[in-house]
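Can you read through this structure? Questions will come right after.
Apart from one protein chain that is not included, each protein chain of the complex appears where it belongs.
And then chain A:
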Amino acid sequence: MQILIIEDELRIAKRLKRMIQTFFRSLLCEVHHVDTLDEGLQFIADHKIDLLCLDLNLNGENGFEMLKQAVAGSFQTIIISAYRERAIEAFEYGVLDFVPKPFTQERIDQAFHRIINEKSAHLSTRYLAIKRKGGIYLIKTEDVLYIKGADVYAELVLKNGITALHNKTLESLVQILSSDFERIHKSYIVNMTEVKGISIEPGSKYSLELNSGEFLPIGRTKYKEIKSKWFE
């Protein structure tokens, strides 16, 4: 696992690095540290990373600018910051966790558990950032009808019929999306507020009928759970 820390205080960076390595103990993990935003952006462009640990105030620069770019990437982001009052905003952009300073090993462990846990953490993500034509665009999660897995990408299908590619995998997305979203199939995540009902077809084929009239397949192993959670 490749992890990048962007933090301008050396002492804190060293502490974080030590704690991450403690957490992953047996897992193979490599932790890099840079202390400016520019270096961080450069590093992300040159290397494939799995996780970004970002401080929101770096040498007087606003880390939120960086955050918008980060959340559009394929990796997950954890914010480590002194500014607790910005936590809600950070979650809306789709970060995996917000660790306030000062932090302990326990709090770091709690954040990193979310990475290895595939289940949704039911966060309050309101936007999904996508990269398109060199720019970053924010899509409201409430506008998303469903998400279809496409290799290492995810295809967002919006209520208005438009589709957009997101750099994260379905596995990553399900971790950060709110409880309105349910993984119904290995290739589908659905916005359950847009669902009409379940339809059963001959041969025990289950599908979900959307308000739009579309039908999406439900995974054989997921059927029971979905039925009891949403329709009973």
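As a convention for this text, a contact is a pair of C-beta atoms (placed from the backbone, for glycine too) under 8 Å apart; a residue touches a chain by one contact, two chains touch by 3 or more; residues count from 1.
In the analysis below, contacts and distances are computed from a predicted model.
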### Query
Between "Aspartate carbamoyltransferase", "ABC transporter permease", "Regulator" or "AtuA-like ferredoxin-fold domain-containing protein", which matches the UniProt record of the unshown chain?
"Regulator"
#### Entry: Which of A:Q21, A:N57 or A:Q110 contacts the chain that the document leaves out
A:N57
### Task
Write down which of A:F24, A:F43, A:F64 or A:Y83 is the residue touching the left-out chain.
A:Y83
### Summary
Absent-chain interface residues of chain A come out as 8-12, 14-15, 35-36, 57, 59-60, 82-84, 100-104
